[in-house]
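To start, the structure itself, in structure tokens.
Every protein chain except one is present and positioned as in the full complex.
The block that comes next holds subunit A.
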Amino acid sequence: MSTLTQPPETGASDFDALLARRRFRWPRIWRQPLMIIGSVVIALWLLVAIFAPLLEPQNPLAQGSARLTAPSAAHWFGTDTLGRDVLSRIIAGSRVSLPLAIVLVILSMVLGSILGALAGYLGRVVDEVIMRITDLVFAFPTIILAMVVAAALGPGLQNAVLALLLVSWPQYARVMRSMVIGARNNEYVVAGRLLGAGVATSLIRDVLPNVIAPILVLATLDFGNAILLFSGLSFLGLGTVPPTPEWGSMVSDGVKQFSSWWIATFSGMAIFSIVVAFNFLGDSLRDVLDPRSQRTVGGRSI
């Protein structure tokens, strides 16, 4: 607790001096352990996704005679019911989950931010309509609503993304709306309007750049959530279609073969590691960007 009451810089002065001598100073954000762990794990997964074809020991779709074999030198993570190599499938699965999560987060961020900004800036009827729709979406548990939509559209990657987009934009809309409402009465926004800026110019030039940071943090936090949701849909059989290697459906396979622990465990750990990494990253970002938690950050930085 004593570190919290002291000014954060005093304890680190020796370290700072050392860094200053080396004429290089890591930005504050990179001096948090959680941030470093999260980034390293994400970077590793990104590398895996990029070089997947080189890293896979075997063809992830090739079926072999050795079914449900425990982890061994030939198959590090064992094989599944059809004799496919689990390690290769997990590596190939990163090429499905990661890009889809990125697409999903970006799409819902863009859609939610635009609608939220319009609701906050225009107010009145527009605000009411958009916010009642977000309330409607929020009223249902996320995964259940996504299941309903995915079931209605039929299984498949595209439909899964659509379903998840439908359930994940409202949180961005809400945050954006409240930020814009807070910012639109700032004197520089009014001054811009007095200088002849229209609504669109005012929003894009004066309002958005000043409120975008929390949205980006929310998006980083949401990456993990998106992967989890997507794996959840696949687990329920509403996401990817077999034989596509996807972590959620692999966990589902593993559950059916409960004695072959390796199938569900390793794919589950893949989901776990990347979700936790994104949460670390998002939490650290939020701590650094949120002035109210600055002191806590100062106490924890290394």
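Convention: a residue touches a chain if its C-beta (ideal position, glycine included) is under 8 Å from a C-beta of that chain, and two chains touch if they have at least 3 such contacts; residues count from 1.
Definition applied: contacts and distances are computed from a predicted model.
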| item | value |
| --- | --- |
| Omitted chain, identified by the protein name its UniProt record gives, among "ABC transporter domain-containing protein", "KaiB domain-containing protein", "non-specific serine/threonine protein kinase" or "Aspartyl/glutamyl-tRNA(Asn/Gln) amidotransferase subunit B" | "ABC transporter domain-containing protein" |
| Listed residues A:122, A:181 or A:276, member touching the removed chain | A:122 |
| Omitted-chain contact residue, chosen from A:64, A:156, A:192 or A:214 | A:192 |
| On subunit A, residues whose C-beta touches the chain left out of the figure | 122, 186-199, 205-206, 209-210 |
